[in-house]
Each structure stands twice: as structure tokens, then as C-alpha cells.
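Every protein chain of the complex appears in place save one, which is left out.
Up next, subunit A:
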Amino acid sequence: MIYDHSRKGRRATAQAPLEKPELTGIPAEMVRTSRPNLPEVSEMQAVRHFTRLSQKNFSIDTHFYPLGSCTMKYNPRACNTLASLPGLKSRHPLAPDTHSQGFMACLHDLQEILKNVTGMHAVSLSPAAGAQGEFAGVAMIRAYHDARGDDQRSEILVPDAAHGTNPASAVMCGYKTREIPTGADGDIDVEALREALGPQTAGIMLTNPSTVGVFERRIKEIASMVHEAGGLLYYDGANLNAILGKVRPGDMGFDVIHMNLHKTFSTPHGGGGPGAGPVGVSERLEPYLPVPMVDYDGQDYRWLTEKDQPNTIGRLSAFAGNAGVLLRAYVYARLLGREGMHRVAEFSTLNANYLLKRLMEAGFDAAYPERRASHEFILTLKKQAKDLDVNTMDFAKRMLDYGVHAPTTYFPLLVPECLLIEPTESEAKEELDQFVEIMRTIKQEAENQPDLVKQAPHTMPVKRLDDVRAARELDLAYKAED
């Protein structure tokens, strides 16, 4: 903690205001009388502190980061550079359309690119994150049924492997959820789906490739079954990277899709955002898209608002979503071009299948060994956990010692002791081979010196954390010593 370095009266003049600001117009009872408890450190101490913190990070810029379902691929620096052009960065969001034509042209192009690559009829960029995109998607499903007076539809179907956000979004929109089981081959249980469908079905939320890392083969059949029952199909864009430019959700029969630009279109991940979760829809859902969107009449760009879209579900963010993130995604899409998008899908699936094959040869069990992987795959360490008493978390922690960010662990929940591994298209063969060697080494350690693995990590700034105690005795706020 930077507070640990604090000494009374020490100052970092570079960070101090030049002059004491005048406080005017603030009611006296709202002006604080005691000083806030701020760390008092020198400029160099502050620099060292934050530099050290940054060095403790695992990041895609420093480490192999095969975190399944998160698509931790390389973010080209050019996206950042171009999105930071002064004309884009300094544009005021309330600037008139006539002064914003360049920016609006970028957003309009991005809408068109996303439409084309997903096969949807129209796209809105305004949701400020994937979760908000999901909310918008389900809200549009609701608006569609409501507009038709079809108000008996109370249920959204979700597969048991789904991301937790899917049922959460459905519930946020006032729906009940019903779980559909996954079959032993990784495909959704179509017979169970058939039984679950009915006049109460508002829709189904799917990802394809699914959360277990395989392509849902009977998707066309599923789409017509759901449509026949009067429901709509929602596509969670979590795994779009695997099919970019190859198969389009619109062609599979989906009515609405959200895209996680931070996954597939290489915008910054995590840290609480900012995010972008554009939504695309089929023709019948177009009237409900969230505003604003950008329209182009062949000459000028203009904002489409509530006036143009009277049945819109409304606004989800101030202005048009997170402009800087959308611009980065736009640059990324333009850098790739049509050919590049195909290559993303080809190399992300090639890398995943190569890694899966090599890890199986090294003695690891695939959760769905008879299936070809998509851009990610699942190993199950059930055997190691049972025979050696070394579980998936132990393997994951030991990987940190070898300089690899662990893959996703214990998700999806239906596969016991699982690792969800997504190498992405960014990695070269040597990196993948290196990872296989690390896994092979940890496996040998688990067999010969299990305690070495069970007590890992050994080289990290903090050792194995007591995550149970941390969750039971929450201690989130720093308590300063007087």
C-alpha cells in the first residue's frame, strides 16, 4: 500500500495544484473541515510504487494468457494510436453533426462492418459493455412480444453451460429462466429443448461455438424449432472469434446478437471497462434498437434518435456508447479487412486444435475428445484430482511459477475439474509448444512431488491465498493507523 510509505509533510510537488483553488458557491455545511487521509510520499516514491505494481501484473503484453472464453489476444498499438488522433480525441460529444462528420463516418462504417460480418439486418453501437448489450438484446425480445400483444411469454431458455450473465440478463428483463441440459457430445440436448418449448417461450440464449468449445451442429434445426414455437433466438457474441468471416449468426437463424468488442475486436479488456457491446438484429427487431445510431444518406452523416426510432428500447448510455473503444474496434476491423477476419477464425481454431492434440498426446484428458475444438477447448483433470489428489486449481497456481497466466478454471460448471483453454490467433507455434512443455512438467511434478504443485505458487509476490477465509471475512477497506 502506498500509505505504508507515507511520512508526514512529505510532498510530490509535481502532483500538487499550482495554487489553492478558490471555493465559491459551496454551502458552508458541505465544505469539509478535516483534511482527507491522503498518502504523503515523494514523487519518486509514487513512481516506484506504481511501476512495481505494474510489474506484478500478468498481461498479454508480458505473458501467454490462454484465459478461455475471454479471447485475450493482442491489441495492435495502431488501434490506440489512431483512436487517439487529436481530431477524434478532442471532439466534444455535444459538437454539432456538421463538426463531427469524420467521427460519425467511422461509427457508421463500424455499424456496416459488424452487420456484414454477423449477417444481421441492423446494428446499434450504443451499449457500453457486453452485459449492457445482453440487456438490450433481451429487452428488444420483450419489446417485440409486447408490441404484438403476446404477453404470455414469460420464459427464456438457457443451456446449462451458459455464461452466468445470460440468465442474469433475462431476469433483469423480467423473465424466468429454464435450463436446457448439454448432451454427452457437447451439443445441446435437442429433445429436452423440444419439451421445454411452448407458448410461454420468449426466446433462447445461445453461444455458437458453445461455452464447452464446440460448434452447435444442429443450430438450424434448433432455430426453426424455437421460431415455430414463437420464440426468438439470442446470440451471445462471446465466442465470435472462432467463426469471424466464416459463419454468420444471422445465417444460422439468430434474431439478435451482442458482440464483445474487447474480445473479438481487440479493444482493451478488464479493469472495469470502458467496454462496448454493440447489438445486431434481424429485420423484425430493428424498430426496437437502442438509440442513437448513425445514418448516412450518401452525403451526410446524422444521428438517428427517438424521433426516427419511436419504438426504440431507449438510450443505454450518454451519447453513443464509449466512443474511444468503438474507434479502436473500427481501426482493428479496418486493419484486418475481409481477408484478415477469415484468418482470425482460421488461426484461432488452428491454434486451439493444435494445442488440444498435443496436450492429449501429453496424457491430458479432453472433456469432449471426439469433437473438434473451436477457438477454445476443455481439459478435465478429474483423473489427476482423483489419483494424485492434485486438482485443477493446483495446476493453475503452478503455471504462474512458469510465467503463464492460468487458463479459466472450474468453468463451465458442468465439467468437473476443468481448464478452459483459449490460445487465440496471436500466439506462434513456439509459444504453444512451450505451454505443452509446462503442462507436461507440472504433470510430472504432480506425480512425483505433489506437494510442490499443491503449495504453488512459489515465485510470486504472494503465495497461495486462503480464498475461503478471504471470502468469509471480507476485508476490503484500508484502515489507516492514526
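Heads up, the rule we're going with is that contacts are C-beta pairs under 8 Å (C-beta built on N, C-alpha and C of every residue); 3 or more make two chains touch, one makes a residue touch a chain; residues count from 1.
One rule holds in what follows: contacts and distances are computed from a predicted model.
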(message) Name the omitted chain as UniProt records it, choosing among "Glycine cleavage system H protein", "ABC transporter ATP-binding protein", "Response regulator transcription factor" or "Glutamine--fructose-6-phosphate aminotransferase [isomerizing]".
(response) "Glycine cleavage system H protein"
(request) Specify the residue from the set A:Ala95, A:Ala147, A:Ala362 or A:Leu413 that touches the hidden chain. (result) A:Leu413
(request) Mind listing the subunit A residues that contact the chain we can't see here? (result) 410, 413, 467-468, 471-472
